[in-house]
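If you scroll down you'll find the structure; I have some questions about it.
Excluded from the complex is one protein chain; the other protein chains are retained at their positions.
Labels for the chains are A, B, C and D, by order of writing; each one numbers its residues from 1.
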Amino acid sequence: MKQSVNILLSFIAILAIALAAAAAGRADAPGWFRILPYAAFGLFLAGFVYRVIRWAKAPVPFRIPATCGQGKSLPWIKSNPLDNPAGPLGAIGRMAAEIFLFRSLFRNSQTEIVDGRPVYGSAKWLWFFGLMFHGSLLVVVLRHLRFFTEPVLPAVTGLSALDGFLEIGVPALYLSDATLLAGLAFLFLRRAVLPQVRYISLFADYFALLLIAAVAATGLLMRHFFPVDLNAVKTMAMGWATFAPVAPKDGSVILYMHLCFVFILIAWLPFSKLMHLGGIFMSPTRNMINNNRSLRHINPWNTPVKVHTYKEYEDEFRDKMKAAGLPVEKE
Amino acid sequence: MSLAKIPKPEELMKIGYKPPATAWMKTPVDFRPGTWSYAAAAKNLAALDMPNPRAWQPSDSDWKLPENWRQIILDGMKERLEKYRSFRLFMDICVRCGACADKCHFYIGSGDPKNMPVLRAELIRSVYRRYFTKAGMCFGTLAGARDLTVDVLKEWFYYFYQCTECRRCSVFCPYGIDQAEITMIGRELLNLIGCSINWVLEPAANCFRTGNHLGIQPGGIKDMLEFLADDIEDRTGVRVDVPINQKGADILFVTPSGDYFADPGTYTCMGYMMLFHEIGLNYTFSTYASEGGNFGLFTSHEMVKRLNAKIYAEAKRLGVKWILGGECGHMWRVIHQYMDTMNGPADFLEEPVSPITGTRFENARSTKMVHIVEFTADLIKNGKLKLDPSRNDHIRLTFHDSCNPARAMGLFEEPRYIIQKSCNHFYEMAEDTIREKTFCCGGGAGLGNDENMEMRMRGGMPRAMAVRDVVRKHGVNRLGCICAIDRVTLPPLMDYWVPGVTVMGVHELLANALVMKGEKERTTDLRGDSI
Amino acid sequence: MKQHKWGLILLGLAIFAIAVTFPFWYGKGKTAPPVLSLETPEIAGLADKKCVEDAVFMRANHMKMLQAWRDEAVREGKRVYTANDGRTFEKSLTGSCLQCHSNKEHFCDRCHHYVGAAPSCFDCHIVPAEVKK
Amino acid sequence: MTSSRRDFLKIAGASALTMMTPAIFVPAWAKDVIVIPPGQGLALKKALAAGRWAMTVDLTKCTADCTDCIAACHAIHNVPDFGNPKDEIKWIWKESFASVFPGEQNAYSGEKLQKLRPPVFCNNCENPPCVRVCPTGATFQRPDGIVMMDYHRCIGCRLCMAACPYGARSMNYRDPRPCIAKINPDFPTRSKGVVEKCNFCEERLAKGTLPACVEACRQKALTFGDAENPRSEIRRLLKTRFSLQRRVHLGTGPQIYYLL
Partner (left out) sequence: MLEKALHGSLRYRIWIACLILVGCAGFFFYLRQLDYGLGITGMSRDVSWGLYIAQFTFLVGVAASAVMLVLPYYLHDYKAFGKITVLGELLAVAAVVMCILFVFIDLGRPARVMNVLLHPQPSSILFWDMIVLSGYLLINLVTGWVILACTKKEIPPPGWIKPVIYLSIPWAISIHTVTAFIYAGLPGRSFWLTAIMAPRFLASAFASGPALLILVCLILRRWGRFDAGEKAIQALAKIVAYALAASIFFVGVEMFTVFYSQIPEHMHHFQYLFMGLEGHHNLVAWMWIFAVLSIAAFVMLILPGVRRNEVWLALACIAVFVSLWIEKGLGLVITGFIPSPLGAITEYHPTGPEITITLGVWAAGFFLLTVFYKIFVHVRGGTDGSPCGPAVDKMIH
């Protein structure tokens, strides 16, 4: 199968990165790890800003919200301010629901033909696991602030405590790690197994999932199977944050792999489909207010066009109009 | 005519959703008869000053493209990437989750993976990546990029003219990616090298010259409207006026030409005329702006603007206070989302106020154009109409939300309110097929032609099956809608999938129930069927 | 209506940039990494200043080792740990570890606070020095 | 399994390949419960070992108003005093003869019996129902008969309290630490939410000392020893004296013998 090649390739790519990281770790990485984090983070930030500015530079010539509920019209008709926002509050609410709750994906259904007719079943798994994956990722990222703040922010400590509420093992298994991997597993399997989704999947689709999975897996391995000296890790992280980078002391191979995957992930993010992180905020069908008829929207490049004027029209049809008894401008 | 050529419904229903063994980039397009529309005639291209007028058909191997066609397209893409944030964004942020896949009526009806909105967009995205992103330039296929070849161009033509721009996919997309936007840009690009379909360009050319799609000249319009007035008198005993091009009228009424020239739209038009007469509205038709529809929407943004300009121009010339629009789908997408931006501001008009009820239509404050169902719902709510719903007792109705009023306006309750007040037997279709999740008739966006009939029947299948369900469950015999294209495309769809169901506009239903001053006792509905 | 909405977009970008650069400007990280104090009388009295296993291993693995000790001592009654170099120790947090590292505040806590670890050992196990106070 | 875990620590400690040792791919928390083969354990040189630990309480020596054993036990084990009977935690306490031995008294029992206040504690049963019902193995029986509480593993479901026919178990309904008069650093306190009980001073046995209550009893009423060793003092006492066990008909095999 042609589409399986992409899966294979992405596995190979991940493996290659892991090996490279291992090699870099052996070959006395310190120098490397003084530049790499800044390079990756710089690419991430600059790339992200660049992409957003690039989108922003293109105007939104027309107001094209996709309306998914009753619009605001006559006062006695109950409108749906969230799915069909009539004002900025509604639009903000709609975006918030989209970003935090994956509102549109919540609508998802599954179509199949049964007994010669299409039926539409509820299909919330993608929504559920998608939300679980993204939410877990957010928690994981926030938790890592413990390596970047000194003293550790109380909120971060609280979040970690909540996340490790179930005392599974020592150190306690973070639930977000488990749910993150579960979400990733669902998304990957879905992509690799469902024929339709596999058909549309590109190399980058698998690679993105596997890269994040690699980050999560190396992180989990470090926490539970190949412990590292957290003091040294934090010293390294704080070194970066204070622009006084120090090489990780006694860094393990897994740590190098973890870092390498993270650097590649954040450096690649702005230039990949993962940029949907920023893009969702800009989507005109979602972030616009449906007030087209009550407030004029301006198109900055409203190019003049050639039209067929009434004069030209009457000139052509004047006789016929007169014959039909229709009024004309010019007798 | 082509109904005979297309397979029987049972045959058509055998849809395989298994994707082909070859990767989509390596699966060439097959111009199978019945699934594509004829190319635009040279005369129509010329009439609209469009490039590369010539005689050709998509099934030809040589499309007689201009020498530098690739450059034209790429330049056009670049220009549009800079002009439309939607286009650039939608090229960039799709994650190919596939949530849109089985939401497209053409995919459900055909099983062709390139009819999944995501893949339809990938057709153009792959070219975007190849020429406009570093990754695509460097890594090619691995980055999902591919060269723009004639085969790719043919694929574009086939699949962008196999999308009705209904926006159903956009409802389900987690990023709101709107395939209609991508299709519109895709069609614009194709138009740059003269690749369009005749069923779009002929109405557009007609509209540009005569003011309406059918190319009807002023006298013809008057005759037809008078004829409808005769019919009204015959059914009701009331003679209604037919004001045309009247200066000094309060309101300009614009409706698709299909409403006064083709059944069953004509009954809807009779409905408008009866309603306006009954409430004593001071309004006028126009022969110059005799078309509400706008096939420019299926051509290019520029063409939208060219064809739409007549409405405001005519309103200004006639000196009306505001504009009332009839039942139409894409007409309302243009009026709601484009008209004011393109051809406004309409500062020569007044903010719309119903002369009958005094209601101020706040939501049309700037555009100054009110949808007739908003107008009528307001009349009913204020008790200005006397309705006898039992006159519609022979009708068991279900209602089809047209894509554009649904997903570009959110016009759901107004038509239902009118329906509910005008008849006693109203049944909704399955909830996944109505309101914002409504299915296309299969023939929108200029695809409602006969040569494309198989694809229309496939694309319309989800809608038709939902109708069939309520036919079986509730004995429904009539399909209501508020769209002129629906009134043209749904009857053959119903004949094919659900024989026995006929199609009507909401104002036909209203007019059946409307008790008019001085009317005789009604024995038939507007169609002459006894009640 | 405004066209580009540059205001909103730039605001959003600024918020984003501020958020992701948080560790850089939060700035409280100038403090040096904690120095774990080994200055207790017990350690001072040791001829060979060596922990149960070597320090690199202990830094990364002490929690796992303590957990293993815990289960073996409580559940299996095996209370003697033979270190890699042959020395033996009682498997006991209070009885072994805290005897040398009697300065919990300056040894355990400093690092635990630094990396945001919150072990629950001391909910039950007692630091002898603290009781004496 | 057990030795491999010790090996892990050794190997891991020695090897520079800290992170690459496949042996540690088994997470510590995924380890099965270890079944201790008989005759193993208590490796400390001075540790006291037995086939089955048991205790006799000589009711002829035990005086009703003496609480030395209780005080010693509770002090050494950091047993808190909450000051209310609801949350009360007790390892040893005294009850009336009728309560301890329901059915063993009669209407005409002499004053001598009625006046007795036998000390009661966990019987460290031979067939302990609390171990049977514990869903996590937090309560388990050692090969030497001691019924142990693993405070690290207890989830606080209190099924063992329902199962114990002797009311020997207490639940930490709240944080005990603030209510401990004087903390003994050599024994852990408990956290709120776990169940605890007499453990036959297994921590003292490991160090070669007798249970605290036995040591504390000035009347020498308590004798502790190996019931499986026919030459032990406890066996001698049981051979020569009449003894009662609490609710022995329940089949639990209590290992506290009351001598009369």
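By definition in this document, a residue touches a chain if its C-beta (ideal position, glycine included) is under 8 Å from a C-beta of that chain, and two chains touch if they have at least 3 such contacts.
Computed from a prediction, not measured in an experiment: that's the story for all the values here.
Engineer: Which of these, D:C62, D:C122, D:C164 or D:I256, touches the one chain of the complex that we don't see?
Structural biologist: D:C164
Engineer: Looking at D:I92, D:I180 or D:V194, which residue reaches the missing chain?
Structural biologist: That would be D:V194, which touches the missing chain.
Engineer: Decide which residue listed in A:K72, A:R107 or A:H258 touches the omitted chain of the complex.
Structural biologist: Of the listed residues, the one touching the omitted chain is A:R107.
Engineer: Considering the whole complex rather than only what is displayed, give the residues of chain D touching the chain that is not shown.
Structural biologist: Interface with the chain not displayed, on the chain D side: 29-30, 33, 85-90, 95, 98-100, 102, 120, 129, 131-138, 153-159, 161-167, 170-175, 191-195, 247, 250-252.
Engineer: On chain A, where is the contact patch with the chain that was removed from view?
Structural biologist: So the residues of chain A touching the unseen chain are 76-78, 106-107, 114-115, 119-122, 124, 165-168.
Basically, only the chains that are shown with their structure count from here on.
Engineer: Counting only Cα atoms for the centres, state how far chain A is from chain D in Å.
Structural biologist: 57
Engineer: Just give me the whole-number Å value for how far the CA centre of chain B lies from that of chain D.
Structural biologist: From the centre of chain B to the centre of chain D is 83 Å.
Engineer: Measure off the straight-line distance from the CA centroid of chain A to the CA centroid of chain B, and report it in whole Å.
Structural biologist: 33
Engineer: Touching at least two other chains at once: which residues of chain C meet that condition?
Structural biologist: In chain C, 56, 60-61, 64, 67, 120 touch at least two other chains.
Engineer: Got the chain D residues that touch at least 2 other chains?
Structural biologist: Only 18, 28 qualify.
Engineer: Chain D touches which residues of chain C in the complex?
Structural biologist: So the residues of chain C in touch with chain D come to 53-54, 56-57, 60-61, 64-65, 67-68, 70-72, 74-84, 90, 94-95, 120, 123-128, 131.
Engineer: Which of the residues in chain A end up touching chain C in this complex?
Structural biologist: 44-45, 48-49, 52-53, 56-57, 59-60, 63, 145-152, 156-157, 160-161, 167, 170-171, 227-235, 237-238, 240-243, 250, 278, 281-282, 295-300
Engineer: Once bound in the complex, which stretches of chain A touch chain B?
Structural biologist: Residues 1-3, 9, 51, 54-64, 66-74, 76-80, 83-84, 98, 102, 104-105, 107-111, 113, 116-118, 120, 126, 130, 194-205, 271-273, 275-276, 279-280, 282-286, 290-299, 301-303, 305-310, 313-314, 316-317, 320-321, 323-327, 329.
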